[in-house]
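As you look at this complex, bear in mind that one protein chain is not there, while each of the others sits in place.
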């Protein structure tokens, strides 16, 4: 990051914040306990601020409500939302490599595939017949874009992503390595000689601005596509079952597993390892704590936890009561003794 | 799907069902609430039938025991098993792309590999020395077939499947993208300078008609191979430990994790996220509910649930009693007050 030098006024402007203190420049973004001269640090609270100031960063970014000692020798930028400021700074200092447009000579692009302007197809990628890659999209090394799959504009597929045939991505979709979109759902009928496979004829639709983590699998639909709504984010190693519909602005943490034909409405948040049974609906804005198992519908806006999942307060009460088991058991024995 | 047009008599014959009503043809398979003229719909119950009829499909397929209103303007096919009929229809309407036989010029096939007739090796696949690919098998793009690995006839490996050396697949095995068969088991001995790796000398044997989902890992055996029995189906992102033996006709849902040296006898069904501890045996036909953790052997034919897993009825009773904790706790406090 040393090549990028940004002065504090530009930085404040970029963050929509207010700068005060000395004119200075920074060349890197640092964590509070790795602060150093030349770096900007975001301190979300007093503890982080104190740790940072002890190491003399050039700039600290703090929420407006946080007091910064007047003797602080660094520039200060106050912002309304420190976490958002951190996100924006992380983008500003991101000089990670991005491939240039062009088709690598070792990529295998079928003659019937269609590439928009400024597309980058990495080494040893495969783009099959009928696939369409929108303007500015980047297909990383070792990816496979199945027959008839479509990418919108400015998508970024890191190395070794697999899209099966008939998968449609919107614009600015980001997929991490090892994720598999559009594999067959797990559906069989009992036949006279064992399980009979249900063929999955539909694909997957992933809307704009979705990001999906490493190793996550989103299965294709049986006769209608599986869907992931705009701006939803799915972490690593999640399983999204066939025919499931995920709304917009959902957040799904790592190792979550969503069954088949599930509905997640807009703004649903699932913690890590959350399991959702087939055919369940989780209504808009509901939140589910990590490691929960959801076996029935969750009303809009509620927070649930546990297995079987239940309203959060009830779950917490259950934990409390569980902690009283020793006392309850003693009462039973005392009663036996008394009789 | 619009190119395939099937008349209702052919369709009934294909399903082993009885047709009645108007002569007509269909070009697609639809879900009940996406039915339209030209489509066939499978309605498993009255609700689905009502939804379908409201949208005028050309043909409805129903179980024999379901009454269809006489005024229904569509053709009706009655079948013994509606889900099986759906599976068969899904195959009939499956016109998803399948690669043609031949070795793609960018595939890297070792001179010591052996390919049967009508084999298809996709772009950028690697087939190492001593590997054998049986007649009609399809190796997708970006797959690696390790040294000495063997595929039977008519296998289908989707893109980016990895077989380590010494893995043997039977006939008609289907593997989805990202699955890894034959990686080293997780075995170490404590040595004077940290963990000492146990080398895994044996491979994996996957019998006929097995299907394994995206991202699933089946570890190789230490001195004898890990085994997956005929017709068993394993969903996405499952872990099958070293030396484990899975019987025939097992069904293993997504995110299940089976430890090392586990035995699953024939016909075992595991729900999603089921964890099975090392060395446990689950006997023939037993079923384990999702999110259970199996720590000891399960007798044949039983259904178990929970963690530690226990017979299903006992688990349900435990949930019921858990729901009474509030009442129990109140009783203890009342008793304290009375004393």
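Each chain gets a letter, A and B, in the order it is written, and its residues are counted from 1.
Operating definition for what follows: contacts are C-beta pairs under 8 Å (C-beta built on N, C-alpha and C of every residue); 3 or more make two chains touch, one makes a residue touch a chain.
Not measured: the values here are computed from a predicted model.
Touching the missing chain, out of A:147, A:219, A:249 or A:265, is residue A:249.
Of the candidate positions A:57, A:152, A:213 or A:285, contact with the unshown chain belongs to A:213.
One chain of the complex is left out; on chain B, the residues touching it are 106, 108, 124, 126, 128-129, 142, 144, 146-148, 160, 162, 164-166, 178, 180, 183-184, 186-191, 194-201, 215, 217, 219, 222-224, 237, 239, 241, 255, 257, 259, 273, 275, 277, 293, 307-308, 317-318, 321-322, 324-325, 327-328, 331, 335. For chain A, the residues touching the chain absent from view are 1, 29-31, 34, 81, 83-84, 86-88, 90-91, 93-94, 96-97, 104, 106, 122-124, 140-142, 158-160, 176-178, 209, 211, 213-215, 231, 233, 235-237, 249, 251, 253-255, 272-273, 290-291, 319, 322, 325-326, 328-329, 331-332, 335.
Definition applied: only the chains that are shown with their structure count from here on.
For the pair chain A and chain B, the distance between C-alpha centroids works out to 27 Å.
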